[in-house]
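One protein chain is absent from this view; the other protein chains keep their places.
Then we have chain A:
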Amino acid sequence: MKPARFDYQRAESAAEACEALAELGGDARVLAGGQSLVPMLNMRLAQPRLLVDISRIEALQKIERSGGRLLVGAGARQAALLSHDGLAEAAPLLAAALPWVGHAQTRARGTVCGSLAHADPSAELPTCLLALQGAVRLRSSRRHRELPAEAFLAGLMSTAREDDELVEAAAFPLRRAGEGQAFREFGRRHGDFAIVGAAAVVSAQRIRLAVGGVADRPMARDWPALEGSALDDALNAFAWELGARDDLHASARLRRDLVRALGREAIEEARRCRA
């Protein structure tokens, strides 16, 4: 399996990358860590005319806190975020979910924004971005804009990114006081894509649960601070609303079971972490 031919340009700045994207649009693809894109090139599921390599643009590699959010640049690798100082306090959901993203060998290269842009419905990072009500910053030669997670994640491996836009950074809200966060996942083997992944963010008044791996994109629900059977009912309704289907990896019924079970576990753990 070898990629089809493409031109290659190592961009030295985000502006240069955007110019190349403006010129070729959908015929160009952005290469950052390559952990999703290069398999697609090797299998020839993607055959772009140009690869724009942004992996050496230092300005895009930053991970910084600003305005109550953790900003993760397009070139920042998953391993860099996982070892970011104080991540477990600032964004406990990311600290819990990142070890589930691929393997150590792919996290060392794969980027956070690359995973978001790839938008696999069972990937952990889009589910987390949605649970945290984060956003994605997009940049083109025409404009800069920011889209909230639910607007960015548009469907099965598809996002609201226009062909000439570069995902410049992801913005994850920092944990607020009194908030608990937790992540649960079930897959065939650790490192495989999730059959179901569940991310919970819980405060005194509300519960937010995002679930990946069931619908064509991660989906979230907000509830007041439900308990006991009221929470079971809400989880059950959510599990049915996701429209699970049978496929090679799991039956629809197993997926609904997992949404109920992992959803509850994640919410309960998030509650414990609030204390």
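Quick note on the criterion: a contact is a pair of C-beta atoms (placed from the backbone, for glycine too) under 8 Å apart; a residue touches a chain by one contact, two chains touch by 3 or more; residues count from 1.
Heads up, the rule we're going with is that contacts and distances are computed from a predicted model.
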Key: Per UniProt, the name of the complex member that is left out, chosen from "Carbohydrate ABC transporter membrane protein 1, CUT1 family", "Alpha/beta hydrolase", "2-furoyl-CoA dehydrogenase 2Fe-2S iron sulfur subunit" or "PadR family transcriptional regulator"   = "2-furoyl-CoA dehydrogenase 2Fe-2S iron sulfur subunit"
Query = Which residues does chain A use to touch the chain missing from this display?
reply = 1-12, 20, 31, 34-35, 38-39, 41-43, 49-51, 53, 55, 79, 102-106, 108-109, 189-191
